[in-house]
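Note that one protein chain of the assembly has been removed; the remaining protein chains are unaltered in position.
On to subunit A.
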Amino acid sequence: MALSAADRALVRALWKKLGGNVGIYTTEALERTFLAFPSTKTYFPHLDLSPGSAQVKALGQKVAEALTLAVDHLDDLPGALSALSDLHARKLRVDPASFKLLGHCLLVTLARHYPGDFSPALQASLDKFLSHVISALASKYR
């Protein structure tokens, strides 16, 4: 299930296209996740999760930075995401199943904004990329 050269090329090309807007899409993905999968809200009782919330936007920006870091280090995701994995494992203790829900909503967001680009091949490569990210994030859990 390793990322092929074709997968990497597709993911990098899309990320280049997203440019400085990654944060907009990760924020929308979070909004979609909270609405479609209410159980995910249980990790954020301390935040205002209403649509347009500045706090969700800030969270979206953090997720964007992490994903961009991942795209820049496709050859070593576990290494690049090691600190984030520690954070999620030790401090945040988010059930990894929730990462999958956010991943799905990110795919929905990108499909909605870039329908012409969202070919089956790109969907497959993105899905693979996200599952590698999730794997790396969960790698320190136990």
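Assume a residue touches a chain if its C-beta (ideal position, glycine included) is under 8 Å from a C-beta of that chain, and two chains touch if they have at least 3 such contacts; residues count from 1.
As a working rule, contacts and distances are computed from a predicted model.
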Candidate names "Large ribosomal subunit protein eL28", "dolichyl-diphosphooligosaccharide--protein glycotransferase", "Hemoglobin subunit epsilon" or "Isocitrate dehydrogenase [NAD] subunit, mitochondrial"; UniProt protein name, chain not shown: "Hemoglobin subunit epsilon"
Touch criterion as defined above, residue of A:Ala36, A:Ala58, A:Ala83 or A:Ala97 at the omitted chain: A:Ala36
Subunit A residues touching the omitted chain (full complex): 28, 31-32, 35-37, 51, 104-105, 107-109, 111-113, 115, 118-121, 123-124, 127
